[in-house]
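Quick notes on the structure that follows.
With one protein chain held back, the other chains of the complex are shown just where they sit.
For chain A:
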Amino acid sequence: MLQLTDVTVRYGDTAAVDEVTLALEPGQVLAVLGPSGCGKSTLLRAVAGLEPLTSGSVSWAGADLVGVPTHKRGFALMFQDGQLFAHLTVARNVAYALRLRRTPSARVATRVRELLDLVGLAGYDDRLPGTLSGGERQRVALARALAVEPRLILLDEPLSALDATLRERLAGDLREILHAAGTTALLVTHDHDEAFALADRLAVMRAGRVVQQGAIDEVWREPVDEETALFLGYARVVRGDAAARVLASGGLSPAYAVALRRSALVVDPAGDLRAVVESARVTPEVVRLVVAAEGIGPVDAVAPLGSRVSPGDEVALRVDVTRLAVLAIAAGG
């Protein structure tokens, strides 16, 4: 299994990756989630052996990988934009690693067919990468990475180059393929949806450091601080008395702060929070509101479709406790 211990990568005076310690069990998919520039891609490249470590160690099954060049690590790396070899056909791209290993050509042909089937591109053998769509290119890149059953597959924002609908579809496929192949994977991304779609475990990275890690639902339910909460898709954080008020309304004990999703407050005549509607916007599923809640301040809320609410109306709100996260400590850890 993969073990990172105090991995540090410095460029001059700045530490792009700062003492990161992570572990990954076989068959697991770990997502490293962080904003752009947080050092997550550098971390991935360091694992791949493309970036020398300043200090710390990367090891696999207990063996330190220092000095092992990229091509001897057996970790397949899949780039954001696929990085297919433009001068080779799809089949040749997929077969690339097999040919390097001098696999007999009959075996190569079978394996290529298998893999193209797996990624849903049967019959694309003779196409050139230039003629494929973005999603197709990513699938080919995936097939190419899986060809020699790497012990670890490294994914660099595998879906972010794609448009929204395609991303959703490919995310499902990718997860299925990774699980079907039983592949261990390390994924870096800035998009929490991508992380949730693919990973079992999550590590949140900020300014070169891992600020939180754990099972994905655990991290999701209990973000370690305000910034992490906001990055994970929580819409607002309220503190102090306001937080106490929200928590009390939901039947929870007071805490330093609480992070709210946009649907944490629901318009309900039986609710015990009072608010004045500031704006209302109809979406396909709910009516989204911004309200000024008494003793809390401006927050987001939702109302069922068809409710007649307009700016200036007074409404009652109830708290949906599954859509908030209690924060125990102050900002920035």
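By definition in this document, a residue touches a chain if its C-beta (ideal position, glycine included) is under 8 Å from a C-beta of that chain, and two chains touch if they have at least 3 such contacts; residues count from 1.
As a convention for this text, contacts and distances are computed from a predicted model.
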Item to check | Candidate names "1,2-phenylacetyl-CoA epoxidase subunit B", "Iron ABC transporter permease", "R2-like ligand binding oxidase" or "NADH-quinone oxidoreductase subunit J"; UniProt protein name, chain not shown | outcome: "Iron ABC transporter permease"
Item to check | Residue among A:W60, A:F75 or A:Y234 touching the omitted chain | outcome: A:F75
Item to check | Contact residue for the chain not shown (choose from A:V7, A:L22, A:A48 or A:L317) | outcome: A:A48
Item to check | Sole residue of A:L128, A:V148, A:A161 or A:A181 that reaches the chain not shown, by the stated touch rule | outcome: A:V148
Item to check | Chain not shown, touching residues in chain A | outcome: 48-50, 69-79, 83-87, 96-97, 100-101, 141, 144-145, 147-148, 154
